[in-house]
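First the structure, which I've put down as structure tokens, then a few questions once you've had a look.
All protein chains but one are shown at their positions in the complex.
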Amino acid sequence: MCGIVGVSDNRNAAQLAYLGLFALQHRGQEAAGIVTADGKRVTGRTALGLVAEAFPELTLKTLKGRTAVGHVRYATSGDGDLKNAQPLIFDNVHGPIAIAHNGTLTNAFSLRRKLEKRGAIFRTSTDSEVIVHLIARHPGPVEDAVIEALRQVEGAYSILFVTPTKLIAARDPRGFRPLVLGRLNRSYVFASETTALHQLGARCVREIEEGEIAIVEDGHLKTLKPFKQEKKAHCVFEQVYFARPDSVQFGKGIQETRRALGRELAKEMSGTVAADIVVPVPDSGVPAALGYAQESGLHLELGFVRSHYIGRTFIQPAQVLRDNAVALKLSPVRELLKGKRIVLIDDSIVRGTTSRRICSMLRAVGVKEIHMAVSSPAIVSPCYYGIDTPSKSELIAATKSTDGIRRFLGVDSLHYLSVEGLLRAVGGETPENTSFCTACFTGKYPTPIVDFTIGQSSRKGDFRPALNGIEEPASEPVKEGKQ
Amino acid sequence: MCGIVGVSDNRNAAQLAYLGLFALQHRGQEAAGIVTADGKRVTGRTALGLVAEAFPELTLKTLKGRTAVGHVRYATSGDGDLKNAQPLIFDNVHGPIAIAHNGTLTNAFSLRRKLEKRGAIFRTSTDSEVIVHLIARHPGPVEDAVIEALRQVEGAYSILFVTPTKLIAARDPRGFRPLVLGRLNRSYVFASETTALHQLGARCVREIEEGEIAIVEDGHLKTLKPFKQEKKAHCVFEQVYFARPDSVQFGKGIQETRRALGRELAKEMSGTVAADIVVPVPDSGVPAALGYAQESGLHLELGFVRSHYIGRTFIQPAQVLRDNAVALKLSPVRELLKGKRIVLIDDSIVRGTTSRRICSMLRAVGVKEIHMAVSSPAIVSPCYYGIDTPSKSELIAATKSTDGIRRFLGVDSLHYLSVEGLLRAVGGETPENTSFCTACFTGKYPTPIVDFTIGQSSRKGDFRPALNGIEEPASEPVKEGKQ
Amino acid sequence: MCGIVGVSDNRNAAQLAYLGLFALQHRGQEAAGIVTADGKRVTGRTALGLVAEAFPELTLKTLKGRTAVGHVRYATSGDGDLKNAQPLIFDNVHGPIAIAHNGTLTNAFSLRRKLEKRGAIFRTSTDSEVIVHLIARHPGPVEDAVIEALRQVEGAYSILFVTPTKLIAARDPRGFRPLVLGRLNRSYVFASETTALHQLGARCVREIEEGEIAIVEDGHLKTLKPFKQEKKAHCVFEQVYFARPDSVQFGKGIQETRRALGRELAKEMSGTVAADIVVPVPDSGVPAALGYAQESGLHLELGFVRSHYIGRTFIQPAQVLRDNAVALKLSPVRELLKGKRIVLIDDSIVRGTTSRRICSMLRAVGVKEIHMAVSSPAIVSPCYYGIDTPSKSELIAATKSTDGIRRFLGVDSLHYLSVEGLLRAVGGETPENTSFCTACFTGKYPTPIVDFTIGQSSRKGDFRPALNGIEEPASEPVKEGKQ
Partner (left out) sequence: MCGIVGVSDNRNAAQLAYLGLFALQHRGQEAAGIVTADGKRVTGRTALGLVAEAFPELTLKTLKGRTAVGHVRYATSGDGDLKNAQPLIFDNVHGPIAIAHNGTLTNAFSLRRKLEKRGAIFRTSTDSEVIVHLIARHPGPVEDAVIEALRQVEGAYSILFVTPTKLIAARDPRGFRPLVLGRLNRSYVFASETTALHQLGARCVREIEEGEIAIVEDGHLKTLKPFKQEKKAHCVFEQVYFARPDSVQFGKGIQETRRALGRELAKEMSGTVAADIVVPVPDSGVPAALGYAQESGLHLELGFVRSHYIGRTFIQPAQVLRDNAVALKLSPVRELLKGKRIVLIDDSIVRGTTSRRICSMLRAVGVKEIHMAVSSPAIVSPCYYGIDTPSKSELIAATKSTDGIRRFLGVDSLHYLSVEGLLRAVGGETPENTSFCTACFTGKYPTPIVDFTIGQSSRKGDFRPALNGIEEPASEPVKEGKQ
């Protein structure tokens, strides 16, 4: 996953982008970058690590210009990856252009192969670079080149482009990833989530619409909708897990939505378990647990102390720390839990290994019964639109029955929210008529998946390397129509 | 403040000490150190920063030996300070000896002056080094030298010493700072808090008693109580704020104690305010807020989202981040708070500046009434026993009336827990007959303060530099008896 | 200037390339790089600084594969320049290809402009990248693509290319820069100078001929001469200054050639000055001074002690050191020089500032007369074929008369070797019929200079940045035919 932020017409553009990235840090902790444009040049810096680590004082001061775009990225670790960190700046016939992209393209590999055959030299292994090569091959004004380039790509994108004089925002026609527009005095601000707007003092104006292109130049905003209209496919996992609780999406606070998920879960589970207390897995399970407690009438108890000192540090910690990561992060409060029957609330289960360790820690301090309740449906299929889910073979719900998962976790009962309950809670919708993409819970992908074998992680195949005759995909990707 | 941990008779001694330090990270984030003893040598490493940053993989592996002692330290920043990071190792007539000290001595400066007159050369500006010089000047077995040295110092200390073959623990006769003894198979484990014992898999045996010396040698534990018995003076601020919620002190879980503080506060405030919801300042205010909600019957709401990405990073972040530190760390959830009358719960107020910013953020999202409720009494006097409180002139409650503080914070009403309520909640005691030191809340110090002017921060005068004729204390320290 | 080395079919290929680069360090101290090919992949590392700094132990070990190519580079300082360090690896339709280039192309900017108009995205500001884009746009076998690409470029190049399975060497049709072929058991070795061959234990086979392409694949060497034959134009400044004294070029030892230059100079100066001793400027003036002493019968004296501790260090030294750089590097031996009339021998004078400081130091220790004798002609024109001379306005001999230079240096007389003497000494040739390029001494360029204004430094205009509408060349480059 990634987060993006853009600021126009502001003498503190880089500082504001930095604050915005900080608020979007949960969307990507691997690398961070900021580029600025001063009317003549586009310059920038990317670095591995958290925003606060990537931009020390002096570095930030060197980023001059009244337009800035920032990007945070979640991906693999390793030095080599720095070349993939965004925003990426490319020199081409239009002059320098920077790109910051949230989402994943589903036909990038095919396009890259075609471009390489026509002489293109790729610098990164990102799907985003394909868009820039398409732009570089199109004459005429840069916004026309952007539109023509985007016409050729498939999949999910919320993108910010920067040229020396323009800031361009674009969102794909299905609107998989969020993108909002804000205003701060005379500046236009774009961001993945509203919390970033608030953080830098801007007010939220509206969402960038599905398929909309917004161009800021000379202090003016111009918007276009050049693409064919498609059925909306907002990512529902943003609601369940990804977005920050203090953000607002589609007019509704995320924390409220998550509390509603907890309430819906309590309704669906009503009468099925006898428990003493409700215990959230911190921090992601807390809002749903509050909703569950309110709906069920059970007491909420903070059964875990969460350490604030474990996390992604720039310096690789010792093995002994990594081995004990779960226990170091979450410490059960023995006195509170001993002998109790608990409903344990988490927002989702991916591989199940963390949940299993948590449950085993709970047993060790004497919890009597664990009723695991998940405030979303079982994840059965990988995401190809920007969320970093593992391949089907690693998704516990794709390989085990609910009872198999229950036994794996070592709990007394296991409960998932239904897809119906999920859509009801997030927006009063039904599976038959929804504006959300629920592919991870249902396996129904709203677009063709050109470049990936369904079931394979988009992360691993991430982006196939250059067509150098060496690392061809092991199996031919399957095309799969909209369902 | 500092945290200490010691492990004997274990081939993974350094790793265990590391895990223990990790669990004690909240007691000190400035520097970390681990020393090990292998029967012949005492070697170690100290570094600035968090435990995970200070000890990368390879470093930890070089620390060999079956005894290990670790230390985390909270103090000023700056490179120069590394020389003060503990454990400190000294070569002397007894061979090498390492010291890890939690607490502050109140007569260290006077002793240092005397020792320098007799030829001593000091290496650090810590009070702890004084103890080692006293040891180095005493012949005979090292444990005798330790006892004779400790006989000469005043104030607060929980200390671990390491020689090539011995691990020695000592706690001052009043027991200001905690120190517990645990067992892990054949290993003895000492730690500031029980959570560290649990983290490394040890079970808690008992507290090291006030004035007790414990010596581990050849796998055997021997304990002595060589000092005159004094009235107990356990630090009550450990209960209120410092200790981790999952630790147990004096047989009671800290989280439970804090919930009891919240309940006591609700009782004392009963009938004084009309509010819609209870909102904690995360994370420290949460347990008291739960207690308050349960006692008062009001709903608890998570009115703030806390960022996990702000914190002490090894790399100094940009100014713009430091300027917005409170807002970046705590983000109010607008939809939840707008138009509400809230009871805002925090554990304590020191300077009041952070609370003021929090209240101003709440007003900005439309909170109608703020009733600030603090689950401890007003802090009116600096600590000279190891907690890093500022000088009296910076303590808001030492310079302003309660109504003055209320106005400074911009709240509708302000409520502190009474000293009576505090002592009732922490252990059913009364001010007249208590085992706790409450000097920060009452100004009544249980020992003479030889080296500090009362009211002055122990941090600034920290430890006076070498008697080099240059930096003499500006004013003569006042001696002040027990009151 | 740059140095290149290539090794095929050897399991220690990277180590051998490293040794070779070490021997070629004098050809470039700014950055170093090594790439290896293992039949499937091309991987590598470049770093700023000297070879020994750029490749610590561990780094070198990670470079696996039986083919390796190394490059040392002399250019501007600054972190940003790392992206220009060679060998550069590019992914393209032919798979990965690496390039290591010594020399400068004279039509690279025009070609880049054309390529960008056709959609090319450039990664570096090197002229070398143009060649790779030309290769990427040509289908068919990679060696054909290399030949077609080189057909389009003008100027100086000795290049090594690496693909997963091939090592390709190429030298331009005029042979500006040297390139030799060696053999080490079953390995083929290419290098800028013979000293590199000796350093890694290889024997010298022959020079790569002007306009020759050599391809090593599967242990076999194949050579082609696909280009139209041109008049030879070997760089004479390699003889005068650049090449290492222990290298052999065109069958003659460089140290011997330089001694011959000294002898020739003594002959030309015969009877013009009365002096007591001959003093070389270390180290470059020593061989010519020996020749001069032998021819003139004067005593050679080591009048300067040269410090081995000043030089390019990775860590930027303090200003005070840079200000005193000449004095710190060369310290005159007072006892030896006082009251003497000396012939001071140096190999060349570029800006004259260093010579001036040296002469002023000699005066300060009491030298009575200084007769400056230079073992090459006056430098009057910049090099556009790879040597980093400054622009005409900074070349002292392009702006001052010989007497003006004499006064600037503060010497009693000043003597340059004639162009005739130079060509006689290096190979018994005459200006009318020579195989050497003497453009820096005569202003007669053997090729058209498409992209540079004559007189401008090739360094500054180095390589013009991307055609981004911003940094167009201030003045239109003048085309100038062969003269």
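We just call them A, B and C in the order they show up, numbering each chain from 1.
Methods note: a contact is a pair of C-beta atoms (placed from the backbone, for glycine too) under 8 Å apart; a residue touches a chain by one contact, two chains touch by 3 or more.
Because the structure is predicted, anything quoted here is derived from the model rather than measured.
Displayed chains that the missing chain touches over the full complex: B, C (touch as defined at the top). Of the listed positions B:Gly6, B:Gly49, B:Gly70 or B:Pro96, the one in contact with the omitted chain in the full complex is B:Pro96. Of the candidate positions C:Leu221, C:Val273 or C:Val333, contact with the hidden chain is made by C:Val333. Of the candidate positions C:Thr36, C:Gln199 or C:Thr438, contact with the hidden chain is made by C:Gln199.
Touching residues on chain C toward the chain that is not drawn are 12, 15, 18-19, 22-23, 25-26, 29, 50-53, 55-57, 59-60, 195, 198-199, 244-246, 248, 253, 255-256, 283, 286-287, 290, 300-302, 305-311, 313-321, 324, 327-328, 331-336.
In the full complex, chain B makes contact with the omitted chain through residues 40-41, 90-96, 116-123, 132-133, 136-137, 164, 465-470.
Basically, only the chains that are shown with their structure count from here on.
Steps from chain B to chain C, minimised over paths through touching chains, total 2. Each chain gets one centre point, the mean of its Cα atoms, and the points for chain B and chain C are 64 Å apart.
Centres computed as Cα averages put chain A at a distance of 51 Å from chain C. Chain A and chain B have CA centres that are 39 Å apart.
Looking at chain C, no residue sits in touch with two or more other chains.
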